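Note that one protein chain is taken out, while the other chains of the complex remain in position.
Let's turn to chain A:
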Amino acid sequence: MQILVVDDETDVRDLFQQRFRREIRSGELSFNFAFSGEEALAYLRARPSEVLLILSDINMPGMSGLELLGHVKAEGHMPPTTMMMITAYGDDNSRQEALGLGATDFLTKPLDFAVLRQKLQELPAL
């Protein structure tokens, strides 16, 4: 399964690659990384239908995670993709807004990787 992780912190890449090293080694999961909403959108447009899951931070300079979500949902030519939003602000408003925009799940920082792994295994598309 192709997963696109979007976060403005570049160290997220090393962290995900190590946390999911077994899944990556076995070929279960494949991660790609984008460091801004704009970069993520360009990546998605270049590779329609490859990515099945987007994990995006909300608070990023420039295009925010929610805007990215809006774009992804609006551009109908892309297949429906699962979107999980990650934010440091676990308030209810953000959650409602994200879910209203069509996000599948809403996670708060600090990310619990055990929980995330569980959620990924339970995804129907897997």
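Here is the rule we use: a contact is a pair of C-beta atoms (placed from the backbone, for glycine too) under 8 Å apart; a residue touches a chain by one contact, two chains touch by 3 or more; residues count from 1.
Quick note on the criterion: contacts and distances are computed from a predicted model.
Which name from "Leucine/isoleucine/valine transporter permease subunit", "RNA polymerase sigma-70 factor, ECF subfamily", "histidine kinase" or "(4Fe-4S)-binding protein" does UniProt give the chain that's left off?
"histidine kinase"
Check each of A:Met1, A:Ile24 or A:Leu111 against the chain that is not shown and name the one that touches it.
Answer from the full complex: A:Leu111 touches the omitted chain.
Could you please point out the chain A residues that touch the chain left off the display?
Touching the missing chain: residues 9, 11, 14-15, 18-19, 58-59, 61-64, 67, 88-89, 91, 93-94, 109-111, 113.
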